[in-house]
Structure formats: structure tokens, C-alpha cells
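Heads up, one of the protein chains got dropped from this complex, but the rest are sitting where they should.
Note that the chains take the letters A and B in the order they are written out, and that residue 1 is the start of every chain.
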Amino acid sequence: MAFESGQIRTLVTRLAAIVGGLVLLSLLPGFVDAYTLRIATGALMWAGLACAWNIVGGYAGYISFGHSAFFGIGAYTTAILMQSGIGAPFFVTLIPAIAVAVVVAVIIGGPTMRLRGAYFAIATWAFAEMLMQLVTVVDFTGGTAGLSLPAYLNEFFFYYTMLAATAASFLGVWYLIEHTRFGFRLKALRDHEPAAEAMGIRTNLVKVQSFALSAAITALFGSVYAYWTTFIDPHSVMGPEITDQMVVMALLGGLGTIWGPALGGVLLWVVNRYIWATFGDTVIYLPILGLIIALVVLFLPNGLISLLKGGSERGHELISRIIRKL
Amino acid sequence: MDLFLQTIINGVLIGGILICLTIGFQLTFGVLHVIDFAVGGWAMLGGYTAYWLVTLAGMDPFISIFPVFMLFALIGRGLGPLIYHVRTSRYARPDLMALAFTFGLFLLMRGGALWLWSYNTRSVESVFSGEFLSIGAVTIPLLRLSAFIMAALISLGLFILLYRSRFGMAVRALAQNREHAGLMGVDVKRVSSWVYGIYTGITASAGVLIATIYSVNPSVGVRYTLFAFFVAVLAGLGSVGGVLVAGLALGLLEAFVSTYIGARYSLLIVFGVLFLTLLVAPKGVLGRGI
Partner (left out) sequence: MSSGTNQSHSSQPSPLVLESVAKHFGGITAVADVSLEVTTGEVVGVIGPNGSGKSTLFSLAAGGQKPDNGKVWLNGKDVTGLATWKIARAGISRTFQIPSLFDNMSVRENLLAAAVEGDWKGAPQRASDIMEMLEISHVVDNLASELSGGQQKLLEFGRVCMRDPKVILLDEVTAGVHPNIRRIILDAIRRLRDTGITFLIIEHDMEMVREICDRLIVMDQGRVVAEGSFEDIANDVEVQRAYLGRRK
């Protein structure tokens, strides 16, 4: 792709910011205690999950209420393969975990994405709940009792693994959406589906591809999470709370923006941990999430990022006005 | 054979209540074009309210339906304008924004109930509880029969309102064609808000009835939302008449699965059938959906 000088400057600035951010994040463990590190690990995970959900919800424009299914698929695949009978090493389990999620996404994505928005939401919700019920009644998943994974109590390992997964997700999504044909197809589909079709874009294929990508990333985090918490059960990895949070985080941050979900994810996770620290449990977190969605829909449908964008424009204007006066 | 008959009766009785649960939801969809994710939440809150009225005021739940209906109708009427505003504003996807909004409401309800009243299951006792009617080999719990009759009365009341009153005509006109109804002098926003209020009132009342049979705790909302979605989709979203058949169908499905396969499979099967129905016949079995 040919670049022009203005574009190159923006690109370089962005890359510099990203590299700088990564460097800072990599150095973090040296400066904080284990407790804070765990919070940071969680924040990274939720940022990544919100990013994954945003691919389907914000870019393709399909509100999915069933992503917990993929998180659970990742978690359970890793957990099952790491049981003493099979004993696969952690990193090896990532491949089947992602593969299963992608296969499921392709199978149900095709037919479900032919449905209109609200029907799609209900269908994905029904699918996720159905899967959770299935996992509860079947034996090899441990049923309601859940599964335990081999304990590996190394916070550094999990922090860096989560950091790698989140960085890979965001950078991957950023590259795909801004610099590949797929990104153009996706954005065209979101903006005006009939026009996109009239341009020869196979919209149904693009929808399924985005769904599969989103599922793959979600499953990846599910796998890491399972190993990190060493114990999973149907409700903890397939329950509606997972989807609930992904949706609110993406919405709060800004649907259809690259970095909005990161903002929403980190912010809400910090709120969650604060509540836990203050009240001893997170029961009040759920109604707060509900309240946040309602307020965001009413007053800030484009998310926090839109505030920042507007803010930075106003900031630039202010600065140039000042400079002109000098 | 006796078991079979008993199961059918159980199914029909529950089906009646499910009809009452879903009928308001369908109306809301038809008039406001909103899928209210919080439908189960309204039912749950209705159940809780009945519990407190029973416990604190010694009211029989069947009597409590009246204050519950009025309370929630008012609450719904108050929320109506908000919902209407979200649904008709200039977002990119107002239908999905409205869905997200009601989803948020549902979270608020679930989480709020959990926070206020914790996990404990509360049972709602009625004067009919524990009484039975025996007809031949079948036993009909008086409670379920009374609940069925109450549900039928409430549903009938809604039909009378819709088809025999001026207000009802305005509602039906709105459901058919919002623009034209507005042009003919129907105050779209007000009528829509009242529709939402009627819906929340009826749904909360259905929640009272369900609570007498199954008791109530913060997580039942998900179940009731599922049931409402199931009945609504099967009937065809927005089709109030189709609910009569679909409600009975779900009641029977639930009864048969519980009796012959096992209660722990019932949610799985119901979710599964809902999912498949959406793939195969999203406009309902008779294709009447919007």
C-alpha cells in the first residue's frame, strides 16, 4: 500500500506509542507486588476479551450474547487435555482449544448470522446457555463439580502469557482492520451491507470469518484463564457473567474502535477489584454493570473513546488558538 | 397411561401461566419493536414483591397480584418513555441499542436482587398450597389450577382491553403502523409508554403465580426470560395470538422432559429447541413473526 507523508508520520507516532506501552508493561512486574500483578493480569485478559467481542459486535455489527461459550470451550479444552490421564503441556493445548472454538464458530456462525440483529442476539444467548447446560450434564467435563488443572503458581509466567496474548490480539486486530483487505471488507459490511455486496464482497463469508476470529481469541483467553485459576466449573467459565462483562466493556469503551475495548476493559476490571477489596465480594458489581450499560446507551452510545476524540480535537483547537495569538 | 395423562395436565397448567408471562412481551415487541431482555427480571421482581407482601402483610399471593400489578405498571409506565426514546433515536442501530439497554436493565435487576436479598430461595405460600383435587387417577394441585385460572383471567383481561376499548384500538393501530397511527392523532409516545407499563404489570403478575409454584431466587430471571423468548419465537415475535399455542407447547415440553427424561435436562433441551427454531423457523412455526 502506498503511503503519504502525513500517514507515515501518524503511523510512526502510533507505533512508537505502542512499543513504548509494551515496554512499560513488560517492566511492570519489577515494580509492583503480587496482588497488584494479579489485578494487572486480569485487566489484560478483560481488555483482550473486550477486543475480541468488539470484532463481531463493533465491527461486523452483530451483538453477540453468547461469547462465554467460546471462553468456556477454550478453558475446558485446555483443562481436559491437562488432566493426569492425558497430561499435555499447557502451550500444546492452545492449538486444539482454538481449533475447536473456530470449528464451532464456523458451524453455528453461518446459519445464525443470516438472522437479523435481535434474533442473532437471542440465538447466541440460547446457544451459550445450552452449551453451559450440556457441560453440566456430561461426565468428561466433570459436570457441576468442575475440573482441576495442575497447579503452577508463578504469577510472572501468567502475567507475561496474558500480556503476550493481549498484545497479539490487539496488534493482530489492529493490523487486520486497518491494513488488510479483510478490514476493508469488514468496515464496508458494517457501514452499508448492500453496497458492500454490490462491490463483489461476499458479506456472509466475511461475517463468518469475523465470528471465527473473535471466537479464536476468546478461546485463547479461556485457556490461559483455566491454567491461571487452576479450577474451572461450568458457571465460572461459561456463565453469563463473562458475556455480560465483555459486552459492557466494549460498549463503555467504544464499539467499533480499536482501543476503546482496552479502555473499557481495564476500567471496569479495576472497578471490579476495587469493589472486591472494599466489600469483600462483588455482588454489587453486577447491578453496577447494568446501570453502566443503561447510562452508556442513553448518554454515550459511542463510548468513552468518543469523549477522548472530541476532547483531543478540542485540545488541539485550543492549542492552535493559543499559538496563533503568540 | 396415568403418568401420561398427569404429565399432560401438568403441562397445560404450566402452559397457561407461560402464556400470561409472554403475552405482554409480545405486545411490547409489536408496539415498541423492542425485545425486552428483562422480561424474566420483571417476573422475578413480581415474585419477590409477592413474597414480601405475604411475609410482611400476611396477604395471600393471589390477592397480592393486584398491588403487584399496579406497582409494576406504574414503574413500567415511568420507564416507557426512556425505552421509547432509545428505540426511536438516531443511533446507528437503534434496535440493538434498545436490546443492550434492556440487557442492562436485566443485569441491574439480577444483580440488584442478589445484592439485596442474596441467593436464598424464598417460597411463596398460598392458601391453595398443598391442596389437591383428585379426578380419577390424576391429581391436580389446587395451587396450579388456581394459578392457571388466574393467568387465564389476566390474559383474557388483556384481550378485552385490546379488542374492546378505545385504548386497545390505539394500541393495535400502533402495532400495525406507527407512522399512520401517529398521523391519525394517536399519541405514540404516551400509548407506547402505557403499553410498556401494562406489559411490566402483567409480567410481574405472572411472576407472582410462578413464584407460588416454584418459589423465587435471583437466578430465576434467566429461566423466565428463556421461557418468554421460547414462546415468543415459536409463536412468531409480535404475534399475540400465536402465544396461546406456543405457551401450551412449551408447558407440555417442559412437563414431558421433566417426567420422562429428567429435570436437569430440561433447560438444556429448551435452550436447544429455541436455538434450532431460530435457525430453522425464525418467524415462528406459522411464520407470523415480524
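Throughout what follows, a contact is a pair of C-beta atoms (placed from the backbone, for glycine too) under 8 Å apart; a residue touches a chain by one contact, two chains touch by 3 or more.
Just so we're clear, the structure is a prediction, and the values are computed from it rather than from any experiment.
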{"item": "Touching partners, among the displayed chains, of the absent chain", "value": "A"}
{"item": "Selected residue (touches chain absent from view) among A:Leu171, A:Met199, A:Ala277 or A:Leu307", "value": "A:Met199"}
{"item": "Touching residues on chain A - with respect to the absent chain", "value": "1-2, 181, 184-185, 187-188, 190-192, 194-203, 256"}
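Assume only the chains that are shown with their structure count from here on.
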{"item": "Chain A and chain B, separation of their C-alpha mean positions in angstrom", "value": "33"}
{"item": "Of chain B, residues touching chain A in the complex", "value": "35, 82, 85-86, 91, 93, 95-101, 103-112, 114-115, 118, 222, 226, 229, 233, 264-265, 267-268, 271-272, 274-275, 278-279, 282"}
{"item": "Sites on chain A touched by chain B in the complex", "value": "61, 63, 65, 111-112, 115, 117-119, 121-123, 126-127, 129-130, 133-134, 136-137, 240, 244, 247-248, 251, 283-294, 297-298, 301"}
